[in-house]
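The other protein chains are all here in position, but one chain of the complex has been omitted.
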Amino acid sequence: MIIVMEKNVNQELIEQVTIKLGERHFQVHLSQGVERTIIGAVGNRTQEDLDLFETLAGVERVVPIVQPFKLASREFKQETVIKVKGCQLGGGTLTVIAGPCAVEGMEKYLEVARLVKASGAAMLRGGAFKPRTSPYSFQGMELEGLKILAEASRQTGLPVVTEVMDPRHMEMVALYADILQVGARNMQNYFLLRELGKIGKPVMLKRGPAATIEEWIMAAEYIISSGNPEVIMCERGIRSFETYTRNTLDLSAVPIIKHLTHLPVVVDPSHGTGKWRLVEPMSLAAVGAGCDGLMIEVHQNPTEAWSDGPQSLTPDRFQALMNNLGQMTAALGKKLEGGDKANG
Amino acid sequence: MIIVMEKNVNQELIEQVTIKLGERHFQVHLSQGVERTIIGAVGNRTQEDLDLFETLAGVERVVPIVQPFKLASREFKQETVIKVKGCQLGGGTLTVIAGPCAVEGMEKYLEVARLVKASGAAMLRGGAFKPRTSPYSFQGMELEGLKILAEASRQTGLPVVTEVMDPRHMEMVALYADILQVGARNMQNYFLLRELGKIGKPVMLKRGPAATIEEWIMAAEYIISSGNPEVIMCERGIRSFETYTRNTLDLSAVPIIKHLTHLPVVVDPSHGTGKWRLVEPMSLAAVGAGCDGLMIEVHQNPTEAWSDGPQSLTPDRFQALMNNLGQMTAALGKKLEGGDKANG
Amino acid sequence: MIIVMEKNVNQELIEQVTIKLGERHFQVHLSQGVERTIIGAVGNRTQEDLDLFETLAGVERVVPIVQPFKLASREFKQETVIKVKGCQLGGGTLTVIAGPCAVEGMEKYLEVARLVKASGAAMLRGGAFKPRTSPYSFQGMELEGLKILAEASRQTGLPVVTEVMDPRHMEMVALYADILQVGARNMQNYFLLRELGKIGKPVMLKRGPAATIEEWIMAAEYIISSGNPEVIMCERGIRSFETYTRNTLDLSAVPIIKHLTHLPVVVDPSHGTGKWRLVEPMSLAAVGAGCDGLMIEVHQNPTEAWSDGPQSLTPDRFQALMNNLGQMTAALGKKLEGGDKANG
Partner (left out) sequence: MIIVMEKNVNQELIEQVTIKLGERHFQVHLSQGVERTIIGAVGNRTQEDLDLFETLAGVERVVPIVQPFKLASREFKQETVIKVKGCQLGGGTLTVIAGPCAVEGMEKYLEVARLVKASGAAMLRGGAFKPRTSPYSFQGMELEGLKILAEASRQTGLPVVTEVMDPRHMEMVALYADILQVGARNMQNYFLLRELGKIGKPVMLKRGPAATIEEWIMAAEYIISSGNPEVIMCERGIRSFETYTRNTLDLSAVPIIKHLTHLPVVVDPSHGTGKWRLVEPMSLAAVGAGCDGLMIEVHQNPTEAWSDGPQSLTPDRFQALMNNLGQMTAALGKKLEGGDKANG
């Protein structure tokens, strides 16, 4: 880190800082300009160090230099490829995860699962626990929903992704699902993240709507440092002043995550825009940005969906999207993961 | 809610919508202009209704009219005043809550508790569980910290506020603390909110950094509708593009919450700005905006604090702030809660 | 517009509102529920109407229903295709505009112009007037820069886009440039917009960093309603809390503008991200989102650029990008505008 001293600060205050740096095992490099002294401190700094030195007399500000994440970093590992039930996420293919926002019943779920598989989806999605802004909204089928997901996975052979919202449900969810999702509202629920570090299943970590890319990677660092290296990053839109869309889908996060970390990146254009009309163009855009996967909401009859109907595609529109994705991935020299199983 | 139909939509689609509204027990009011039809639907709408009608053919958009919260609303109740251990929050006084960001040990905590009481603080604060961006940072003293808080409360007679981060700790925290705080990162942790609805202690609900005022009130609605009417709202800054401050303290939230709800409002200028230099002016500003309480970080030696040192006041600066608050509340015809106990 | 009355408001206040609506030639439709009255007002409302009715006694809020733009709207016209010097923007092709951020001299500009043409650029870009945050930064070559742009256009046959910052320069800039650009900082400089309505050349209107999509379209409405229907919309990133990128490129704006208006949309990934490493993935993403054009900064030696070096591509990287764009547009059934002239 770099410590910038106030203008024309006296020598004594500079010494106080350098002594304190020494105590904390930093190498010190002084740059004394005409008006201002800058102190370079080389060593393993923590957030506490940044805070501490910012409070010392004579210090104007402390500038962190090295990124705070380690295990998630590309310097630590080249690439993480997730493999589950014969399906791959990361490593150069495009993996499409599809299904309704919420699980609403066995019949309906099995039907849509078969439809999205036929169109080429490689994984299934569906919420058994639903975080809802209003306490008066449908909150999910819970255990019953998990069982439906597991049955759909068994019948289609596709792995299933679902959200876990509470550490107390962790074991139960892990029993039925193949990939556990952390919702955007829970991205900084650190007790949940640490628990996810202890299970043996991949975790899909959605970006919080107000989380910087660095904070998002730090949340992944929580999971990895607790013992689980299989983390998938999912961009689903950040909060901005724009009100036309539900969120502002930050596609630049895709190449940035791939540059800074070794983790695969999935994009969720359904939550990211909140409007089905935008799902297709933003899916193609996400593939252009280099994502490893897409997470798409599909519902037989969005008008009757119990949650997030306006952002769900019908099976027909999903089929059309898959056709376009096929052409586009081919043009970019990629292949659609699991596409060979469709209609198979 | 209002359903705006697309331009020049045919009569059949309008009828489909009105039939569906009837099925859901809405009264229907048609406004047919030259180009556009607008349908007023009077009844108890849910988020599902908004979503459902937005997906119907011919519908351009659905506009919610009535606010979605009920029990938190000022139309439901005039004013909530929290009373705990002889100290009041809400109801016309100014209640100052003070203490360090994190509990760091018995001696240190008792010392600062005595100091802030002597300066006129009415309640104590201190974190036993600390949500930290980095997994490598100090995460709190946990149970030991809770015991220190309870001891400080016993010795000073002041009630104590502390954060609970996980439903599994709820009972334990409630055993030692007088008011349970929901941190900003957990504002939409709905399982936690529902559990807090079942305890018999007041809850201080911090605003999420990306939460609209409506979403924040809906989080309070979760707690109240689960059985606990004693909710305190705490504004602690929202995320904006400005980087000079840690957050952007949205003081307009104070009169808005007081206008829309019956709940008391506390402002946290320490987290809201991230810089001790801004704590005093923003505290005075918050009182001008009409808050019921302030939450201030105080540490004997901010340079040695284990968390958030740069935003902590020294006891001397806290004393100076309390003097100014005393004069300002007097000018506004308010009194400082618990000020009579100071130095007592 | 819809006027929502306060809960249990008396009949007299409702009448006052309906009388005032009548005076302003609105058709009135009353919806009286048990607790609340909602008044639908059909007619040509202005912002003044929204404001006026919001101040009347008994009114809780006024909800605008119909979008405020007319001439820019897709309901008014199907599609605008810009044609200049044999080059087309809009209408199904992908038009790449390339060149340095600022014009820095005749030699250098002509060289880069030839290079980007050889790689397949269809138009040239370059700033003669540069809006800079600091008064101490290079502010552009002004008239001399314009002459260089015109000469490059003459030699390459490609049309040239450049920014106009002040109404007093309008005539001069229009003399040398083919398309006049309004910079993001000037998106709501209404006197400038009105002047641009009077010239006979197309205008490229960059989105302001804090402008909603509706405000951006309203800025286009200023130009069109002043007499110039040839407006090109340019998304260049909005301001969010994320600091890793210079701006947050809002690619969802592309399909939204195409849905709401008849205007062509260009994306500027150079300013939109601020980092050359992100220009290629975000260019491919923009094409996936359905843009009509891309605006790319290219500089022979970004290290020596007088402005915005870190976001400029070298000619080699630009060539590689054009190759990828060619494959991608082919896959999407589009063609690269002017690609046939390259190397010609």
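Labels for the chains are A, B and C, by order of writing; each one numbers its residues from 1.
Quick note on the criterion: a residue touches a chain if its C-beta (ideal position, glycine included) is under 8 Å from a C-beta of that chain, and two chains touch if they have at least 3 such contacts.
This structure is a prediction, so every number in the text was calculated from the model and none was measured.
*Asks:* Check each of B:Thr212, B:Ser226 or B:Gln300 against the chain that is not shown and name the one that touches it.
*Replies:* B:Thr212
*Asks:* Of the residues listed, C:Glu235, C:Asp268, C:Asp308 or C:Glu337, which one is in contact with the missing chain?
*Replies:* Only one listed residue reaches the unshown chain, and that is C:Asp308.
*Asks:* Tell me which of B:Val62, B:Val254, B:Ala305 or B:Met322 is the one touching the absent chain.
*Replies:* Here the residue in touch with the unshown chain is B:Val254.
*Asks:* Which chain C residues touch the hidden chain?
*Replies:* 46-48, 51-52, 54-56, 68, 131-139, 165-168, 185-186, 188-192, 194, 208-210, 215, 218, 221-222, 225-226, 239, 302-310, 312
*Asks:* What chain A residues would touch the chain not displayed?
*Replies:* So the residues of chain A touching the unseen chain are 2, 4, 7, 27, 29-31, 33-34, 36, 38, 40, 42-43, 63, 65-66, 75, 239-241, 243.
*Asks:* For review purposes, identify every residue of chain B that touches the missing chain, sorted by number.
*Replies:* 210, 212-214, 238, 240-245, 248-252, 254-256, 259, 272-273, 277-278, 281-290, 324, 327-328, 330-332
Basically, only the chains that are shown with their structure count from here on.
*Asks:* In terms of CA centres, which chain lies closest to the overall middle?
*Replies:* So the chain nearest the centre of the shown protein is A.
*Asks:* Could you grab the centroid distance between chain A and chain B? Build each centroid from C-alpha atoms only and quote it in angstrom.
*Replies:* That pair's centroid distance is 27 Å.
*Asks:* Taking each chain's centre as the mean of its CA atoms, how far is chain B from chain C in angstrom?
*Replies:* 39
*Asks:* How far is the middle of chain A from the middle of chain C, if each middle is the mean of its Cα atoms, in Å?
*Replies:* Here the centre of chain C sits 31 Å away from the centre of chain A.
*Asks:* Pull out every residue in chain B that's touching 2 or more other chains.
*Replies:* Residues 239 of chain B touch two or more partner chains.
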